[in-house]
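Just passing along the structure, written as structure tokens.
Shown here: the complex without one of its protein chains, the others still in place.
Right, subunit A next:
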Amino acid sequence: MTGAEAANALFVATILVYAAAMFSYAVEYAFDKRAPKRAKALVTAGRDAGHDSEAGADLGADAPTEAPISPAAARGAGRLGLILTYLGTAALGASIVTRVIYTGRWPWGNMFEYTVGVALAGMATWLFLVSRGSVPRRLGLFATFAVTMVLGTSVRVYTEAGPLVPALDSYWIIIHVTAAIAASGILMIGCVFAILHLLKRGHDRRVSDDRPVRFPLSIAERLPDANVLERLTFKIHVFAFPLLTFGIIAGSVWAHLAWGRYWNWDPKEVWAFIAWVVYAAYLHARVSGRSAKANAPWIAILGYAVMLFNLTAVNLVFPGLHSYAGV
């Protein structure tokens, strides 16, 4: 097996493992009936020290009897999901390292490699949040879903690992592209939280209005409190925004060296500028009054839509200086 084949095998393994993790999380999400109750308990009062023990016989009691999977088994599935997420992320990392060894260069040379990097950054962010206890494990369902979609799409732009064209052969590729990838990966998780927040908010509104809750709002029943999700969304964006800013600055330093001009209004640059401005608008919206704050999650999602557009459509559709990066 050549290095490229090994990298590809690890890549396929990653997708399978993440898909299995997603399934495990789904089991926990659907059948661990303890979850919503516990989330509520955490918000209303801080005095439930005993609840953290895994035994919790009193809690098992209120599980509906018709559930095919017991809450304990569901939590087991969740633990398995987490282990699989770690494994999948390790396999993804190994796939990238194998590519590096095989090609002897930094691994962000084309659109496929870039997308894979975004997936890795996103999952690393996710695992960091889970290990710090900032997010409940079972929400891994949504993170693995997002990353599986990203990896699945990346297959469509797969490019044989090869050498770099001269303009990309610079240490600035490490600085600029790594920053852009890390920011995109973290923002992906931020976008997931913005969506979850909107789902939960919509769900809560319907419940308080005594209106029926239909799909997709119904999946929000077991999400954490809407405010908690909103704060998490904000924190992730606050972390990623300076990184995105730095990535754009590094890119323009590189553009100066490679193309003679630090800003060319090349389509890639135009859309990076748009994304940056939209995220700045998001940060403002949060502090510009109630109605603007209510719209802020939409702006965050718009921001990620622009990032995705820049990553996909701009490479494929618009001709520009960046297009030599190879699809």
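By definition in this document, a residue touches a chain if its C-beta (ideal position, glycine included) is under 8 Å from a C-beta of that chain, and two chains touch if they have at least 3 such contacts; residues count from 1.
By our rule, contacts and distances are computed from a predicted model.
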Write down which listed name, "Glutamyl-tRNA(Gln) amidotransferase subunit A", "Heme exporter protein B", "Cytochrome c biogenesis protein" or "Phenylacetic acid degradation protein", is the UniProt protein name of the chain that is not shown.
-> "Cytochrome c biogenesis protein"
Which of A:77, A:146, A:278 or A:311 touches the missing chain? It is A:278
Hidden partner sits against subunit A at residues 162-167, 169-170, 172, 231, 234, 238, 241-242, 245-246, 249, 252-254, 256-267, 270-271, 273-274, 277-278, 280-281, 283-285, 287-289, 292, 299, 306, 314, 318
